[in-house]
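The structure under discussion is supplied below as structure tokens; questions concerning it will follow.
Omission of a single protein chain aside, the complex is shown with its protein chains in their original locations.
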Amino acid sequence: MSKTDPGRFFEDFRLGDVLHHATPRTVGEADAALYLALTGTRFAVNSADTFAQSIGLPRAPLDDFLAFHVVFGKTVPDVSINAVANLGYASGIFGTPLYPGDTVTARSEVIGLRENSNRQTGTVYVRSQGFNQHGAVVLDYVRWVMVRKRDPAVPAPPPSVPALPDAVSPEALVLPAGLALARYDRALAGGRSGWNDYAVGERIDHVDGMTLEEAEHAMATRLYQNTAKVHFNLHSESKGRFGRRLVYGGHVISLARALSFNGLANAFRIAALNAGRHVAPCFAGDTIYAWSEVLAKAEIAGRRDIGALRLRSIATKDQPCAEFPGKSGDVYHPSVVLDLDYWVLMPR
Amino acid sequence: MSKTDPGRFFEDFRLGDVLHHATPRTVGEADAALYLALTGTRFAVNSADTFAQSIGLPRAPLDDFLAFHVVFGKTVPDVSINAVANLGYASGIFGTPLYPGDTVTARSEVIGLRENSNRQTGTVYVRSQGFNQHGAVVLDYVRWVMVRKRDPAVPAPPPSVPALPDAVSPEALVLPAGLALARYDRALAGGRSGWNDYAVGERIDHVDGMTLEEAEHAMATRLYQNTAKVHFNLHSESKGRFGRRLVYGGHVISLARALSFNGLANAFRIAALNAGRHVAPCFAGDTIYAWSEVLAKAEIAGRRDIGALRLRSIATKDQPCAEFPGKSGDVYHPSVVLDLDYWVLMPR
Partner (left out) sequence: MSKTDPGRFFEDFRLGDVLHHATPRTVGEADAALYLALTGTRFAVNSADTFAQSIGLPRAPLDDFLAFHVVFGKTVPDVSINAVANLGYASGIFGTPLYPGDTVTARSEVIGLRENSNRQTGTVYVRSQGFNQHGAVVLDYVRWVMVRKRDPAVPAPPPSVPALPDAVSPEALVLPAGLALARYDRALAGGRSGWNDYAVGERIDHVDGMTLEEAEHAMATRLYQNTAKVHFNLHSESKGRFGRRLVYGGHVISLARALSFNGLANAFRIAALNAGRHVAPCFAGDTIYAWSEVLAKAEIAGRRDIGALRLRSIATKDQPCAEFPGKSGDVYHPSVVLDLDYWVLMPR
């Protein structure tokens, strides 16, 4: 029996397979501090226990995208170690927040398989779930990746592509237990605008830029125990497609979120990930900028203190966003690296 | 209402304004560990709970300059986001130490305003205070910065410059509650010399050098939630004054303090910041060296176990300090980057 795990190739996946991912991980304040040091995020709920307690939470939860990355990282060795590309996300719902001391485990179910016409690769759809040590769902999302075949000659199963919604329904959003915003302090949070102040169609330039360093994205990605080789191995990547290491797309998501503080300081919770596309690769030395558009607003049933905003955040590289570089028809502005569609919660 | 905060320009400040800064922050062991990993500091009181307990503290407090940076960082979005230069510090008193689990908030009062003759900029003087979650003062200091005007044509208020002392009076120094040095172990602390062994006028070369990396200063500065753009945005800075990102001056203070261990290992507590000048900018790749001079010695009323040293520490770049490069008349040696005047506490 070979001791080394080569990871799954396209023909190793079977529809309905449930993959129990390795390496449970107890997260803590150190993950929060490192995340802050690596992204520069400033959302008050994740920064201060006192602020979190003022809105009914037991203490500061870990950043929602940090939770996402930890769950995502666990899936990599089983799902995407032989992937060519991470193609998309859908139906992502953030459940119970992660708190310091919680232990994360994850599993994925194969919910779709479709060989590509070149027979060299195929698309694998997985629904992944992350849990805390009590079995509560922390995150539940679908992603699909293009995975290499070990042997192009192996016949593929009949194509099966899951039906996926364009966006998570606002009714499906999960409010953290105990959440109550009566004492939410906007001055402390760093932004005057609440849910009532945003209009559908409104665009917000987040102004600032953050330059990526090799050590930073690599540290972030290792913190999530994400093992995708393209992020770490200069020796092999120097001979590869880009001649250098690729930044984990999730790190760009985190930078876009951190930059969005300037304009969305009160978007204190990521509630859902509707869709996401890593439009172009990022590398060390790139400076990430971002802007957002309000796609929709939704009330939360039975709540007058809180509302949901559906946002589209676009991240660019080496391109300020005062003119909102985006997509014309099917063509993205050449600076765009990320197109993310998600729900946030905000005080009204 | 614009969702993005452009920060205050000179004409937005009013004498007597009190600015309540955003983003409370719960600090912890992770901040201490990151600070250690980023600066290489080795002071025993901040490194080990057992050592701290041996001198009457509940556990290892966070490094004093880490506390400084966290408070300073909070003031940046409100005070210096549109600053051209950080001009000076005065009257800095370190109060209650920060311990893991404490939550820091900060506020600043505008205590002076003076437009510059070019009418493009003005100097803003603020007294900033950081507090823990019990309202105890962690740090109280004055700094002044040169801030851009939004519109040079706007008339300025009458000039008002606060009277500031050359140095904090030794009587004003704060001893942490419970502090008792009878069991202070110099061997464990790593230095033989105590307060009695230092003489006014004595100069100490701290010998070692520490090279700055882009990822390191950026991580440190983000850890403090300091948002000054010059530290993070290569895309914009590459077109700016220096063609590259500027290192946060506070990081250089921390490196000088960490280097000063070799010669000042028993200077276990920063008690006051009398004055400070960032003489020249630092960049990734620079190697920081430091030396110190004893400016004064002061007894602490009623204490035979502890004394205060007033130190001047000079940091240089790419210049060892065996010959004590400093200031001749008004002219600094070209290698000097920092000139810091402060009080430390030491066992006698």
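Letters A and B mark the chains as written, and numbering starts fresh at 1 in each.
One rule holds for everything that comes next: a residue touches a chain if its C-beta (ideal position, glycine included) is under 8 Å from a C-beta of that chain, and two chains touch if they have at least 3 such contacts.
Keep in mind the model is a prediction, meaning the values are calculated, not measured.
Across the entire complex, the residue among B:2, B:169 or B:211 in touch with the chain not shown is B:211.
Among the residues B:176, B:263, B:276 or B:347, only B:263 touches the chain that is left out of the figure.
Where subunit A meets the omitted chain, the residues involved are 1, 3-6, 20, 22-26, 28-31, 33-34, 77, 101, 103, 105, 133, 213-215, 218-220, 222-223, 225, 227, 229, 232-236, 245. By the touch rule set out above, subunit B reaches the unshown chain at residues 28-30, 32-34, 36-40, 42, 44, 47-51, 60, 187-193, 197-198, 202, 204-211, 213-216, 262-265, 285, 287, 289, 318, 320.
The rule we apply is simple: only the chains that are shown with their structure count from here on.
Averaged Cα coordinates give subunit A a centre that lies 36 Å from the centre of subunit B.
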